[in-house]
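Not every chain of the complex is shown here; the ones you see sit where they belong.
Naming follows writing order (A, B and C), and every chain is counted from residue 1.
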Amino acid sequence: MTTMETPVYAQLGMTEEEYRSVVSILGREPRPAELAMYSVMWSEHCSYKSSRAHLRRFPTEAPWVVVGPGENAGVVDIGDGWLAAIRIESHNHPSFVEPYQGAATGVGGILRDVFTMGARPVALWNQIRFGPLDQPRNRYLFNGVVGGIAGYGNAVGVPTLGGEIEFDDCYSGNPLVNVMCLGILRKEQLVLGTAGEPGNVAVLLGAATGRDGIGGASVLASASFDEEAATKRPSVQVGDPFEEKKLIEACLELYERDLVAGIQDLGAAGLSCATSEPAGRAGLGMDVDLDRVHLRETGMTAPEILMSESQERMLAFVRPDNVDEVLEVAERWEIDASVIGTVRADDRLVVSHDGELVADVPAASLADDAPLYHRPVERPGWLDDLWSRPFQPGEVPVIDTLLDLLRQPGVGSAAWAYEQYDHMLFLGTVVGPGHDGSLLRVAGTGKGLAVSTDGNGRLCLLDPRRGSARLVWEAALNVAVTGARPLATVDNLNLGNPEKPEVMWQLVEVVEGISGACEALGIPVVGGNVSLYNETDGADINPTPVVGVLGLADPMPALPPRLDRAEPGMEIWLIGPEPTDNFAGSHLERLHGPAGGRPTAADPEVGLAVIDEAVRLAHVAPVLHDVSDGGLAVTIAEICIASGVGATIELEGTAELFGEDPHRFVAVVTPGWDPPALGRRIGVMGGDSLRIGDESVSVAALAEAWRGAIPEAMRS
Amino acid sequence: MRVAVAVFPGSNCEHDVVRALGTLGAEPELVWHRETDLEGFNGVVLPGGFAHGDALRTGAIAALSPIMEPVRRMAESGKPVLGICNGFQILCEAGMLPGALIANRDLAFICRFVEVEVVDTGTVLTAAAEPGQMLRIPLNSYEGNWVDPARTGRVVVRYADDPNGSQDRAAAVANEAGNVVGIMPHPERASDPLLGSDDGLVLLEGFVRSLRASVPA
Amino acid sequence: MKVRVTIDRRSEIADPEGHTVMRALHDLGFEDVQEVRMNRVIDLEIAGDDPGEVRRRVVEMCEKLLANPVLEDFEVEILG
């Protein structure tokens, strides 16, 4: 019925006003294929129409930035002729529809963003969030997502070094699945997503095109989520890590042999995006012949081919005299390739199908003329109420509280997940999952690259600006405890419905928080992603920005700190500011009830001094571990568990032991060292129990609680 | 002392194997799976990964690759042939080692260090180890559960604890002659203390020693 | 009772594994293979002797766990 009345543009998710601007760009009514292209390119997911204006706030420049936001991945110079490429993406809605394939195709997509730049992907991370595991549906989603990440990442042959897992009611109807990838490349191998010059030939590489994802990822990620989800199911994309592996190797060979002028991955918006963006960036146009696209299904229409989100495809732009060689490389790696177009000297994107013209539009207009919304922004009225009700725990039983915290699936060991991921491939993982930041050695340079990602929806609900700034500081400190200095940031802004002014306010605050912290740290934002409409049946998720900080350890410590290197007799030091009595957003608060209060703000001056100290200590201390989820007591317990040694701690008080204020870390050192300025000695390693004040618990009992956290919850 | 490291579409540990063997004085060379001639090599390694995406059964398609003909000839003439992880699976599928590898008992991919014991030092992989020697080496597989209905396999390395349901706790298995060996954990990943262990070196050294003793094909 | 459940991936959903197997068959000289789809069979032994009731139970199992409704169709066959 509705199809009779609803205009096609509206069925494709376009507003009337957007439709009118297409008409005015073209000077006529669009043809069906043209409308299809504009609708996907102008979706929220592809055009950032609600967020773009605000993202300009990010600091994006530094002398070491080679490519900032705007390309498929950010690229920074790490010296000795090497570059690092990094990017983060979300696959939230597809993972809710089909957790295994949703997560798997998310991994596939982020890998393509990185090897599109000429880089070999060397490591993956994931940041995943679900509702509580006592609900079977959440267990199903968690299991499927971890399975999909493992299934794809392992088979494609890129190690997954970790990430983070958070559980909260607000994700029950809307899990978050973010994935991040790091690649490295030689300077001369950098490739951009440009069509190059007129006459260049477009070669489509990889999987055959089917009806996958039509009305899929970009539409799914650009509208609210409700029961209608079921009807969107037929478009589920299926990942093929084997195809992607061959595609990676083939593309890297093309770059090495200097056979491509530019290349673009096919992600959301498929061919529509992969043809128009590179042409638009070059200020040129392109002739595209859809009859030459290798298809998986028969009877596909032009709009379907243009909108298809079939995975594992790349579009390479090649000088005519190199085409044969490119096709040979493809054949040797056993991937399909077809020549589908030629770059034009003017700015028109001209598409034909079945021998007929189906589209003729200005190429750049699909990206550049996308709508830009300045949606209303309003601070939520309920915030003051939340701030006025801080959680005040008073004195708590230390060991029972510690064990309760260790049993939380969001605090206890994540080994259940990361032992399903190959995290050792390439012999580069010096510090892998289960520590703070990951540390990879860069072969032949004496350097290390460190990465940490952090998110905390609850903290950001209570204060999106302070919360998101603290994420940057936390990630930076995590990188520093491996001996690396922060170099660049990527961010993934997972938020609710932008048509609500409160959600737009959260967006603005989050951008401000991240920007402020990055400026204080002197690091640029080199890329990111925005995922909006994370709401189900009208309820928005907590604002959940995720930040990833990349750091460079130069030189890499000879023996970088690890949690498992504490030995009896070593001293335990706490470095950082005195605690406050603020538990807003902490795990102790989560244990006891609703969120309340206003989180402590980061202190840039202290933050920088602490980071300096961490980098220095990373060259001498066997163990460095930052104080975060669960507070100091959990930090110490994790060192005891990993090292299999007890400890005696001479500290008391709920704030000292369970507070989660920023800028604090623990160092375990051999006695007689040079004490740090911001530090105090808080205890000593030894025995087989952890003793805090006059309470104590065996390390075995701590380990049992901590290791069992997720497995027990999954069995429930 | 040239050793071929076979590369199938979907292999991913080939560079790691080259690096580890290279530091031990061998001359490893990558060889694409379509190669039909391994003349001049003293031995061959089938590295880990997901050849052909593990489609159908892990190792099944790779076992029929052109390169498996010369690999088989090498094995028959007594030269050292080593399969690591996916390589072990390929050797079983090719019928060059007894049994087959099925999904892990708990139906999850396992990536972590495991303890193993060398129980047979009479093979090309274990020649440099002591009988009973305990090693800490990473396991990294979904189909690491070895079954051998005919019970003809020669178990040469055994898990200290059973991580995956493997028959006889087998972590490595050899043919009767001891020159063809498949191992599920990755010795090349335990080749540097900075990465957590160098216990795999004693195995790779045994293999390199066997290469040295082998005359090129 | 013995029950056989056949679970087929819906034809519009990509089947990369089937595609890889087809390529391998072509490589082995079986060029007459035009399509390969990988599907699953689950054989169950169920306590009970009322075929209607057993079928109802198994359909419920398929809907809850055995088949993935997003990707697959299933068929239940009572073997007796």
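Basically, contacts are C-beta pairs under 8 Å (C-beta built on N, C-alpha and C of every residue); 3 or more make two chains touch, one makes a residue touch a chain.
Predicted, not measured: the structure shown is a model, and the values here were computed from it.
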Chain-type multiplicities in the full complex (formula in displayed labels): A x1, B x1, C x2
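In this section, only the chains that are shown with their structure count from here on.
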Whole-Å gap separating chain B and chain C, where each centre is the average of the chain's CA atoms: 34
Interchain centroid distance [CA atoms averaged], chain A/chain C, Å: 35
Numbers and ranges of chain B residues touching at least 2 other chains: 52-53, 55
Touching two or more other chains - residue numbers and ranges from chain A: 240, 242-243, 334
Residues of chain A touching chain B in the complex: 150-151, 154-155, 157, 240-243, 245-246, 333-334, 415, 418-427, 429-430, 441, 559
For the chain C and chain B complex, residues of the former touching the latter: 16-17, 20-21, 24, 27-28, 38
Of chain C, residues touching chain A in the complex: 10, 12-16, 19-20, 23, 68-71
